[in-house]
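Heads up, one of the protein chains got dropped from this complex, but the rest are sitting where they should.
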């Protein structure tokens, strides 16, 4: 997909695919949870790409919207040993082996007693599933069904060396200011332990997107990048920033599941036709035709919070294979080999293009709306290039001049003419330079 | 279809099919017309199912809207005899043999003179057609085309023993009050002589629907059942109730052609997207996918009057094979064998389901619209059942909570999520019980 992109400062072949994949491999082993050391060290590693992040800190027990901030979870090691003392599951091998959020336990139990504490996937006999127990005092082990089925009766030794203790929930935030107070939100999450597509692809691509944008040049929009735990992180963040976002947010996206080689999927905002949706669908339509576009639904990732009816923010999500639709989802099969540098790069490029479209989208208005304005005396006729190209450019000029009547932004003008907006951007600028377009009243970065 | 229905007090296999068919067989021989003894005895028989009906009485000559109430017609017997004295047509065999509304005549005519008084269907040589002569002083005989073609020249004896006399037009009405003054209309007609699908299936199903609803339990809506002659009955009824219905009616349906084994057909109200249409199309979509849905058109049955532009009431019609589309229509072939107990039952079930949907449809509004509300502490997580079922229930809860924003009723929430509303009803009630939903301002039975 990346090769097809036509504009943007550094679009095209680049070496960021390898760099992104290397960062993902580095982050993979960390035992993340909603709160605790895992997410802190993850944020620290991301900062090597993004530069310093602000930290919004929510102490355990803080009420956030309808919720309450949980305790921190620290995993040192969790081991399950069989009757003969052999290791059945050990988080030193794979941190998915323990139910995320498990309370500390040291005990011996029979296989019968253990059964309700074991989780496996009969449909994927070699996969260790990912399970959580965030809001009740539970514990358990996850293991491959093939291993589970070989367990023999007898007494098992449980050794879960964890802490559940008061502390704080942290959300990392990076604000890249623009000339306007209108804002764009890029939100991702980093609370999952060792899984690559869902979720490390999200924070990795988001970090590189932030770095690119910080170096890209002047911005019209102000951009807000958010890295936190899923659900409770977005809820905590909204408890702090919700009112502000309701006033200033013009577009936003949740970045998740962007590293697998599957084709793109766009999930619309709850509004369905918000600026984020128009931009994403425009880019997909022209650069990745045939991508799937889904109406908003109330399950999924953090768009659930941003698009809760009280906020109803213009936030969608561009993914590759959507959570829940790929076999590897929420198991140890979602590992670093499932994610490729090429896929990460193409996803990054797509988000860059969406930002380019946002930045270039203006409410142009014709200054000469009565009859066609004359191009010749203004030096607007293309003088180089093939005749067919010249006819295309003149056609595009006429299209922009005709539809720039103050009722549509440039994106709407492009969609009206079934043209990619990036072909019209230089044309609109040329027309504006010749005094035939001026920025209309709804301009200035607005939606 | 009945087997697929999921809710409703007595949905599922029942013995009402046999009872309905038996009532239809009982009513079949009666020589009904617009006004007269036939419709009176029909109403009396229906009352054995519905309980007492109120009677709206319109004396002959009363102006009703643009019309005038006709005289009563009484048929004792009409016989046509051939030159050799043999019986050609006799209403004692089939009351379709005489043109409905014929004036009394006793005369002898040649076959040539008789021809313009005879009606047959060359395309259906064994069928006796149904013809009427309500508003002019005519008479005639209907007979099988095969019989007609065998008639020999000579003098024929006409003996039509009827009365056309001042009297009254009667419309039976049953009102089942609900807690709200918002109303639902169920209208059917019973002016046709011996025909089963069009029309006896209509009053029979309507009568059983009324009985079911009277025993069903508390109602929110007030229901108004109407049994009268077609066209002039609806016009007379509207002359009395039109202003009231314009103020109170929220949904309504004309019940006709609901006994044949064909698939369902829904004809929309003139408004096209009224509550009656949304309910009927929702039920059909989920319980009888592939049914035909037609936009309103100005010919048909009594919806023509309810949907005349001055009234423009929210009245559609759920039928099986629509009038005019089946071969047996308006002939002696539309007999009691053309109608089945199964088809009558399934039609009854469908109307019951439409009423269940109406009754359960509320303007729920989330009380916790900022971010997702927490289900766990409120005991809302499903604790029994398979994991897939639990995920479905949680997904449905999230769906209802997200879309219950005061702009949609529960039916709209169900349609937005492509779910049958009956799956969401218990979920909405559970959420309301936990204080997460309250009934919104447009609630209280409104549309």
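Observations, loosely collected:
Note that the chains take the letters A and B in the order they are written out, and that residue 1 is the start of every chain.
As a convention for this text, a contact is a pair of C-beta atoms (placed from the backbone, for glycine too) under 8 Å apart; a residue touches a chain by one contact, two chains touch by 3 or more.
These numbers come from a predicted model, not from an experiment.
Contact with the chain that does not appear here is found for just one residue of A:143, A:404 or A:431, A:404. Set against the missing chain, the residues B:270, B:320 or B:408 yield one that touches it, B:270. The residue touching the chain not shown here, chosen from A:45, A:176, A:288 or A:368, is A:368.
Counting the whole complex, the residues of subunit A in touch with the unshown chain are 366, 368-374, 376, 394-395, 398-399, 401-405, 417.
Hidden from this view is one chain, which touches subunit B at 64-67, 135-136, 231, 234-235, 238-239, 242, 270, 297-299, 304-305, 307-312.
Definition applied: only the chains that are shown with their structure count from here on.
Subunit B has its Cα centroid 54 Å from the Cα centroid of subunit A.
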